[in-house]
Structure formats: structure tokens, C-alpha cells
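What follows is part of the complex, with its chains left where they were.
Going in written order, the chains are labelled A, B and C, and every chain counts its residues from 1.
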Amino acid sequence: GSDGVTATGDASGCDTLPLKTAGQLTVATGEPAFLPWVGDDNPEGGDGFEAALVYALAAEMDVANVVWTRTGFDAAIAPGSKDYDFNIQQFSITEEREQVVDFSDGYYQVEQAIIGASDSAAASAASVDDLKELNLGAAIGTTSLDYIEENIQPDNDAAVFDDNVAAKSAFDAGQVDGIVFDLPTAYYITAVEITDASILGVLPREGSPEELGMLFEDGSPLVPCVNEALANLHNDGTIESLEDEWLNSGGSIPTLSN
Amino acid sequence: MTAKLELINVHKSFGTTHVLNGIDLAVDEHEVVCLIGPSGCGKSTILRCVDLLDTIDEGHILLDGYDVSAKGVNPDEVRRRMGIVFQSYNLFPHLSVLDNVTLGPRRAHGVDKDAAEAHAMTLLDRFGLADKAEDYPNRMSGGQNQRAAVVRALMSDPEVLLLDEVTSALDPELVGEVLSVIRELAGAGMTMVLATHEMGFARDVANKVAFLHEGRVLEVAPPAELFANPQAERTQQFLQRVTEAGRL
Amino acid sequence: MAEQRRVDPDPLELNQPEVGRPPGIFAQEGFKSSLIAVVSTVVVFGGGALLIVNSPNWPKVRDQYFSGEDFRASWPKVLDGFWVNLELFAYSTISIAIVALVVAVMRSFRGAAFFPLRALATIYTDIFRGIPLILLILLIGFGLPALDIGGVPRSATFWGIVALTLSYSAYTAEIYRSGIDAVPESQRSSARALGLTQWQSLRFAILPQAVRNVVPALMNTVVSLQKDVALISILGVREAVREAQIYTARTFNYTSYVVATLLFLAISIPLTRVVDWYTARDRRLRSQAPV
């Protein structure tokens, strides 16, 4: 998959975009799609960071028409050709995944945060070490889980849930003390879904930054074109203002020490 | 004197088939009563009803004068006092012969294993089955199965023994043995009701023979009388046909 | 002879059969123990229910699982999905019944000549029963179309049904087999003795009895298939459970699952009752064995 395509590469093939359906950008997202990434499970509305980004991208690439489809996680990562141009639902870019599919350049650098009951033992944690003896949880397919395993290394194996809903339910049932989410999701969850919990802290970044990218079928010729457009959106500050609008609305949260 | 076992106006239907049509029959203690009659006349059904395996629709079954067919009677208690051997023996296929015959005494009567097995071996030996004690029913011939079933019924020293054509699967050599065992039991005071197609057997062993026809007892008499001088026309017909078949 | 014949017994002595019962014979043990069982069940379940309803967090839990509002909100979508379930269910039931029968019949042939057939059937059941259905659906539903072989359909629904059929027919074949094995050997002898071939013996003498033997087990499979059809949603098909999941993921409320469950029960319970009733009638008609 990683056939040396880079964002700075010559994008001359992009004069006529190699789209699945000419004249329209077919984009897949999750089912359901949720805030802060997509507003109201309605990407057509353009609310939410990812939805807004796609529309900005389409404008940048001169495509008038955006058509949305939905896929589950499993269908997104299945082998074979796809019937959409790309899939955007907070996929983290990793080398292993690049063997199977192609990614665009990163459109967002993710930080991890831990949430827990405000009145619990976890609330007093000041460092990552303090988290070791907690029962932690994360949703499957997220880099939150990788973060727990690689950087926190808790005494008890972290519980792994199908989705944010299950993680929240386990929290309600008292089966986990803390859940790790990416920061934007954590903001949203504590504000709307688990109101008796709060973000206990942002987790310190380890190693190379984790980036979200759009997912393409292996060998898609569209990748350089999207990368070029993304670079332009970065340069003109569009992406930054979208981040401010949708993702950085939580005020200041302390970052835990190592 | 109260009869050991008495059936009074017993009726029984299966769905729309009226099988027993007002059976009246008394069996005194120490008495052997044979039920004879054409196929389907209800012999097996009577025995099943007496053992409370089928519930009767109407009438009474008295054991020692008590109405055991009444509501509220615990049928298990009644059955523990009787033994029955079925036409198609019905041994338990998953148990060895020894386990088959000791199951009743051990579980229903609380006899301990050793005592039950000792008793079983004596009886099995008497019926020529001592070497089959560890075998499974389905690996034995029909005759062997039927003998084991007789032993099973005798194991609990029943007050009344009900036998449903116990000799039909036996070879003639063994019929004599079974006959003598039954004679012995009768002498020792066993009360017995036998359904049988063997007129010779009935004549030989019975105190009374009851002729059944279409769910009714047409006549009851000592065998000498009944065979020599049948009263009902239907009885005469039946006995004549049987004689023709060379079975009397 | 006359004194031996019974003539109408005095019915008067029967008027009080209860008097003087020997001890132990009369008992209503059945009724008593049944009563005890029911009362204790009611106490346990009723007590449990009370405890739940009075627990501090009950209102919260109730709202999350049994909220009237969410019930109404999720109902239309889940119901839409349920029609998809029924369609998939109908197709897979048919293909499973056929494949399972073939496999079971293959396994029940006798004789050395049929060894390869039996071995094939055995391998089939072992493998497809052992592979988790989820993997089978992933492998077949994503893997096969990905191969891009000309003429191979890409429809997720199609491949989902194929995967369900492979897995469930292995289970169902084993059920058929247990029914076949429960038919006494002597029935097979009888049929062969009539000059019927092995296949005819199976078809006319053994299978009809075998299927009757295993109706409850088959019902089990049908009920469980009805629910496992939902796994095809991995391939992107939006059936009832998937719709419920989507609703839950959006609202963090599980009531949509309860909606799906009620729809499933609305099919499975009447189906079970009808089959039970039919089985009982059949049994009454044919099998009241006089001993």
C-alpha cells in the first residue's frame, strides 16, 4: 500500500480528478457518525469537524457535489475495491494499516484524555503512574487502547469495548474507574453523555504524534490530489479554524505528568 | 370376606374407542385369574388400569377393599404392592439385566444394593439367566428378555402379580419352567391376574378364567367348567376356533 | 358355576372409600411440591423485581433500557430493518434445511463403499461448526468478492446467506443425525427387508421418524438462526439489530435493542407454540403406545 506517495508529490494527475463518479466526491463515514466529528449523524449538514472538513476539501478541489455513504468499521477495512472515494471516521494512520489500505496525510493530531468520576480515587491522579492501579477501559479500534497498553501499562488488563456506548455503560455499572478517549471525544462525552464524570487529565504525548487520516482503497490515485488540497487548507488556516470551532471547546485541562 | 382385588363397573375409553365397557371382576387372595378373549378385547388395558398406569373413566378398583382408583391416592404406593410384566417386556435398554431387576427394589423399596443383587441372582438363576446378568437387553433374544422382565416384576415380592402374555415370546422349553414358577408362587399365596392366549396354560394354572369380549366380562368360571361348558355363545365360538388352531 | 360369576356389587359400600385409608397410600405429593415450587418461584422473582425497582439507580437504568420516548423514536427504523431480517431468515432457512439434509444423509449411509462420503460429511460438519460464524461471514462476505473473480456476485446479502448456510447446516446436519440415530435399528432392517434401497429406507422410513424426534432441537436452531441473521450486518446490511445499534450509538440509550427483541419474540414465541401444538397433536395421533 505505501507506494511512496507523498503530499508534496507532483499532482498533475489531479486536473481531472480520478473520482469514482465523475463530478462528485463520494465520501464514507461511520454509522452512526457523532459529535464532535459529525453533527447530529447528518454529514450532509456540514456540522462537525470531519463533515466541515470534507466540504472545505471539496471546495478546494473544485468538486461541486459531495455524496455521503455509510460503512461500519469492518467494511471499511475489508480488502478489495471500495465504492467510495475515501472514508473518514477518525482512522489513525499507522504503518501496519498502510499495508492494507492507503491514507491521506494527517488532518488532525490527536491527544488522549482520561475521564472518570469526579469524586473517585482516579480524580486525584496527578501522573500517569497514578493510573496504573485503576481499572481502565477503551473502545476497540482506537489508539486510546494502544496508549493504555504502551504508556500506562496498568496492573489489570484494560477492558475493551465495542464502542463508546458500551464503555460508558461499564462506567455506569462501576466496572471501570476510568476510560481513555481521544480528547475531542472526551469533551463531548463528558459534556453530553456521562455528565457525572469529567476529564481527569490530558495524557502526555509519547513518541511521534498520532494523526488521523482519510482512508482510501489500496493504490487509489486520488491520494495525492487530496493531500495537495489538505496542504492548501493547512496553509490558509482553514483547518485550524475548524479545529477551534469543533474540537477545542473544553477550556483548559491539565496534562498529567509522566 | 373382601376380595384382594376387585374391579367394579370399570370403564375406559381412548378417545372415541370405548375399550372397557363396565368390567366387574373379583380376585381373592391366593387366587389366580386368567383373562382370555380375542385380540383387542381389552386384556392388556385391564392390567394397565389395575396397576394405575391408565386412569379409568368410571368405576372403582379396590385393593384389599380400599378404592385405589379414587382421587388423592398415591399411585406409587399402590404400584409398589403390585408387579406387572408387559407383553413387550420393556426392559430398560441402558441398564444391564442385573441393574434392570434391582432398580425397583433399590429405589422404590430402599433395599440396599448387595441384598438386592443377591436376591436378583437367585431369581435370575432360577430362570436360567445367571450368566446374562451383566448383559444388556438389546443383545439378548426375545425369550431372554421376557424372562428378565418376569424376574424384574418378582423382585419386589408383590402382593398381586399382573402378567400380560408372559409366555408369548418364550420358547416351549421354557414355558414349562415359567409355569412351575407361577404354580409355586400361587401355592405360596401369590394373587395373580394373567392375560393369556395359552388356553392350556390357563386351564393348568388358573382358579378362575374370565372370558372377555368387547370390553366386558362375558363369563367367569373355574377353567374346567368354562372350557368344558361355556355358557355364552361368544365363548363357545371363541373356544371352538381355538381348538381348531390346535391350541386347547 | 353361577356362584363364581359376579353380579352387581353392592354400590353402597363404595360411598365412603376415604374412611380408613391405610397410611401412606393417600397423598397429594404432586400437588404439594408443585405448589411449593410455584410459590418459591414467585417469591424469588417477585422479590428480585421489588429489589430492582426500589434500588437507588432504577430510574436511570429504566430510562436507559425501557424508555417510552426512545421506544417510539427507534421503532420505525428497527421495524424497517426487521423486514430485512425476515427476508434473510426465509432464504437461509430453506438453503440450510436442504444442505443439512444432504450432509446428514451422507453421514448415515452404511457400508465400506460409502466411507469417503461419510468422511466428507464429517469433515464438513467439524469445520463449519467449529469456525466462529463471525469469521465465516468476514472471510466469505469480504474475502470472496475481494478476489475479483469474474461472475462471482458481490452482494453482501448473498454472501451473508452463504456463510450462514455453511455454519448452520453443519449444526442442523448433526441434529438430523441424532434424530436418525434415535430411530431403532430394527426400523432400518424392516425397511431394507421390504427391498427398499438405503436411500429409500431413509427417505420413507427413517427420516420421517427422525425429524419428528428432533423437532424441538430444530426449533432451537430456527430460533437461534432468526437472531444470528443479524450478524450479516457486519457486511453492511442494515437489519433490525444494526438499526438498534445505530440508534444506541447515537443516543446512548438501549431501548432500541428492546424494540428489536420484542420483534424477535413476536415471531419466535408464536412459532414455538404452533410447533409444540402440532407436535403434541401428532404424538397423540400416532404414538400412544399401548404397552
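We take it that contacts are C-beta pairs under 8 Å (C-beta built on N, C-alpha and C of every residue); 3 or more make two chains touch, one makes a residue touch a chain.
What you see is a predicted model, and the numbers here were worked out from it, not measured in a lab.
A.B. asks: Since only one copy of each chain type is displayed here, what is the full stoichiometry of the complex, written as a formula using these labels?
C.D. replies: Taking all copies into account, the full complex has the composition A x1, B x2, C x2.
Just so we're on the same page, only the chains that are shown with their structure count from here on.
A.B. asks: State, to the nearest whole Å, the distance from the C-alpha centre of chain A to the C-alpha centre of chain C.
C.D. replies: The answer is 43 Å.
A.B. asks: For chain A and chain B, let me know how many angstrom lie between their CA-based centres, rounded off.
C.D. replies: That gives a centre separation of 83 Å.
A.B. asks: What are the residue numbers in chain A that touch two or more other chains?
C.D. replies: none
A.B. asks: Tell me, which residues of chain B touch at least two other chains?
C.D. replies: Residue numbers touching two or more other chains: none in chain B.
A.B. asks: Can you list the residues on chain A that touch chain C in the complex?
C.D. replies: 31-32, 34, 41, 71-72, 74-75, 78-81, 163-165, 168-169, 172, 193
A.B. asks: Quick one: in the complex, what on chain C touches chain A?
C.D. replies: The contact residues of chain C facing chain A are 60, 64, 138, 142-143, 145-148, 233-236, 246, 248-250, 252, 254.
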